[in-house]
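The complex is shown incomplete by one protein chain, all other protein chains being positioned as in the whole.
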Amino acid sequence: MRNHQEMKNRIRVGILGATGAVGQKFVELLDGHPWFEITELIASERSAGKSYRDATGWLGRKAIPDTMANVTVRGVKEKSDCDIVFSGVDSSVATELESGYASEGLSVISNARNFRMDPTVPLLIPEVNPEHVSLIKSQTWPNDGFIITNPNCSTVGVVCSVKPLFDAFGLQALHVTTMQALSGAGYPGVSSLDIQGNVLPFIAGEEEKVETEPLKILGTFVDSVPSPVVNNEEFAISAQCNRVSVVDGHLISISVRFKENASLEDVESAFRNFNSPSEVAGLPSSPDEFLTFFEDPNGPQPVRHVMLGGGMTVSVGRLKRCSVLDYRFVALVHNTIRGAAGGAILNAELLVSKGLIKSRAN
Amino acid sequence: MRNHQEMKNRIRVGILGATGAVGQKFVELLDGHPWFEITELIASERSAGKSYRDATGWLGRKAIPDTMANVTVRGVKEKSDCDIVFSGVDSSVATELESGYASEGLSVISNARNFRMDPTVPLLIPEVNPEHVSLIKSQTWPNDGFIITNPNCSTVGVVCSVKPLFDAFGLQALHVTTMQALSGAGYPGVSSLDIQGNVLPFIAGEEEKVETEPLKILGTFVDSVPSPVVNNEEFAISAQCNRVSVVDGHLISISVRFKENASLEDVESAFRNFNSPSEVAGLPSSPDEFLTFFEDPNGPQPVRHVMLGGGMTVSVGRLKRCSVLDYRFVALVHNTIRGAAGGAILNAELLVSKGLIKSRAN
Amino acid sequence: MRNHQEMKNRIRVGILGATGAVGQKFVELLDGHPWFEITELIASERSAGKSYRDATGWLGRKAIPDTMANVTVRGVKEKSDCDIVFSGVDSSVATELESGYASEGLSVISNARNFRMDPTVPLLIPEVNPEHVSLIKSQTWPNDGFIITNPNCSTVGVVCSVKPLFDAFGLQALHVTTMQALSGAGYPGVSSLDIQGNVLPFIAGEEEKVETEPLKILGTFVDSVPSPVVNNEEFAISAQCNRVSVVDGHLISISVRFKENASLEDVESAFRNFNSPSEVAGLPSSPDEFLTFFEDPNGPQPVRHVMLGGGMTVSVGRLKRCSVLDYRFVALVHNTIRGAAGGAILNAELLVSKGLIKSRAN
Partner (left out) sequence: MRNHQEMKNRIRVGILGATGAVGQKFVELLDGHPWFEITELIASERSAGKSYRDATGWLGRKAIPDTMANVTVRGVKEKSDCDIVFSGVDSSVATELESGYASEGLSVISNARNFRMDPTVPLLIPEVNPEHVSLIKSQTWPNDGFIITNPNCSTVGVVCSVKPLFDAFGLQALHVTTMQALSGAGYPGVSSLDIQGNVLPFIAGEEEKVETEPLKILGTFVDSVPSPVVNNEEFAISAQCNRVSVVDGHLISISVRFKENASLEDVESAFRNFNSPSEVAGLPSSPDEFLTFFEDPNGPQPVRHVMLGGGMTVSVGRLKRCSVLDYRFVALVHNTIRGAAGGAILNAELLVSKGLIKSRAN
């Protein structure tokens, strides 16, 4: 149906870790994408050579896209010929694999934590810190390869919701308590015997990420010579992370202390009036609303509101004064869409729109 | 089996609101109680005249106690002839009904919120503020009647867990995020369609209680003349309350700021070494451990730990430094036992042990 | 956007019981319908005069359609001026209300049980017994009013899945065990305290419906004079109904005994090759596939497959020989779409396509 011209200019995408939970989400979200075309499904040697359908315990509510079901999975040791690699692999192998693809000149858009805090690697949320993409100038992979990363899923919920407040009033302190969904643990992830009718008060490694990543994301980009840098923000973040029996959607209770005075109306206005930067608003995966503000105290709720904006909109509600810090509210983020695969795709779209990723097919 | 002497001295108990969720818990917990004997099951006129079995949609995992199943329920308008009334009625009727019983000279042990903040009414947790019972001297009901109250279930979890820290280091601020169980909403309470796989970020009226009640409970008792008073504490409390899909057990994420410096070891020691006052430790409903401290980061969890100490032990875990305040931890309280019926029974036991409630049967 | 001509010919729809769970589903599913336009939202006097948004505790995952949110709800006592009334009211009031609308000459498409077994009323599933619509000729409401009904939600799952087998091999016996979703009980419906981690082995009135309604639906239409009749089928049906902790989708374990011999391949072919009658296949709410057959033993599952065909496709799987009867399988039906509001809309579409419902607006 697509004409030849269109095809020639489409950007060829490989999904690294295609059979895992995040990898599957990439496949689901990229089905019908106007710019990107999955040309490689890459997984461990165990899956290599099988059809994607056979290699994958597909978790999606919708069936595997027809165009992908019979694609033969490539092993991670095979050479890739695509423009972008979206990486959903586990951190235990991410350093080696992602470095490998970057060395070959590919654009690596990673969901893993390994390179997030590397000072040369953008930790990117397009609506929050689009200027950080230029950090890739300081990367030294051969053949123009580079790595960009998206933050931890809970970090995304925190940063997206505080960004308007950070811009308007400055942040002195951030106090976070999460109620995180099961899909955040991957598959098979959390045993049903552990979570049925229960809450787990601990998620290994999670609190550390929430307490550090926002400082980089909200940091100031300095286009210094010879290499640009990001000067991290400095404010206190405290996080305690819980797992609840919800499939998708991290609900996060947040208190903030501002640098400047703000009335309740000021804060509500900041939430309501924040708009995506114009360079982001037109991207294919950019939602109509970056943030939705709930006046109704019953919102947001995971099952009812997690799919707003196709899972790319972050919801905030329950705004009120905090007797200890300044204000409290709750935020809801779709952890596997905005907080993982969807966020990574939007990152890639930003890079394409800036001319930093191009189709090299010919 | 019991001899006549024993029977004569047993304290006769009426359960007000006996068919409701809290009333049923009183019936369940008082089955076999060494001091108290339920002699009246009191409910609305709709239930009056029916057997307790027929009037009640029994919720318990164990059957209705044999001794209670065939008791005829009394209407609230009948005159009562007992020593104590345990009240589990809704706040919409509690003021009128509880006043009525107090006026008749009964000891009213209430779970309702109506009289909690009345300056003449003890808001009592025996291990925390046993001296507050003497506030009843300032009550002016005829015939020696009086009212004492136990706190909101979430307040109980907060206050029991911070009490050792309050004693050791003083409190400047308390930051609370709750994940509350379904049984706290009574029966039928929360619709399954609202909570299946979901979290509700709002519980009407709850946050106000958690932000005020602790200040009274931790207040200083002054045995002034002519009437004793409690001088409420003054520190900031911030609460945000969520409902999760758990049957029993409120899990609460708490951050504290102290007046004095304390190392992590100091805080852990305060938790581990806090003991019930000796006047409480021997009471029938007093658990072996008032607090249990979890070193294992996976504890406490509602389904696994809510029944420690028969539901009367409060659990704390996940202790760590808080980057924003001083320390963070989570607490778990059985909301319908320690946080409601069990707490009320322990309150009554304290009063009996102090000679403030006596059997008037003859 | 729509031109005047189009608007003039659209069929004006009233939703009776618009604020209830089924009524809301009608509103959700009719949003954007090519033929039907909701012109009246009708509910009890308690809701009358309020905006639909204010009168309704909206349950949907998507927001209330913009076109409906501010519509003023009519009371049931007001006179209606529309072409069709879709009824989602409770059986306690359905007889009176639905009769009233039929008497005024309206086409009543009812989801209530009251008229289902009336011999003059079609109990209709378009793909199964479209010829039954002609039963309305035997109705004697003034002004050309009539009533048609759709079956109980579990009946729908049973009948849709056995229809191909009934046609191919005849039915001697049907043995049914249901695992029914929470939304079938309406809102607030089942208390979370009753169903959390539980199964309820009883649903009042349900088994009787499943044991009788299929005999009428699968009955033979005889176009006798003066009035057509349906001769009910006669075979044994046994049903036991359970409630499980699933939001949407009744899963039903079914065993069948045939009149004729059939191999496993024959049965599978019957499932796979059954097609919607051509008069139904093109209707707006008709799914691409009436039945989906799962070879994978892990399907169908409520959360993964309930939305196939927009909730209008019935899924079957786990086909195998039954040692006691002839064959066993499981069926999955979306209880509030195919089994209620969606089924009723498809019924109305069938009547429109047959010229039995027309726009009377002018």
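The first chain written gets the first letter, and so on, giving A, B and C; residue counts start at 1 in each chain.
Assume contacts are C-beta pairs under 8 Å (C-beta built on N, C-alpha and C of every residue); 3 or more make two chains touch, one makes a residue touch a chain.
What you see is a predicted model; the values in this text were computed from it and never measured.
Among C:Ala43, C:Leu123, C:Val246 or C:Leu291, only C:Val246 touches the chain left out of the display. Set against the missing chain, the residues C:Leu59, C:Leu174 or C:Val230 yield one that touches it, C:Leu174. Only one of the listed residues, C:Asn9, C:Ser238 or C:Asn273, touches the absent chain: C:Ser238.
Listed residues C:Thr72, C:Ser134, C:Ser227 or C:Gln301: the one in touch with the omitted chain is C:Gln301.
Even with one chain removed from view, chain A keeps its contact list with that chain: residues 59, 182-183, 187-197, 245, 247. Residues of chain C that touch the chain left out of view are 173-175, 177, 179, 196-202, 204, 211, 236-238, 240, 242, 244-247, 251, 253, 255, 257, 297-304, 317-318, 322-325, 328, 330. The set of chain B residues touching the chain not shown comprises 61, 196-197, 303-304, 307.
Here is the rule we go by: only the chains that are shown with their structure count from here on.
Comparing the centres of all chains, each the average of its CA atoms, the largest separation from chain C belongs to B.
Distance between chain centres (mean CA atoms), chain A to chain C: 41 Å.
Averaged C-alpha coordinates give centres for chain B and chain C that are 49 Å from one another. Multi-chain contact residues of chain C, defined as those touching 2 or more other chains: 196-197.
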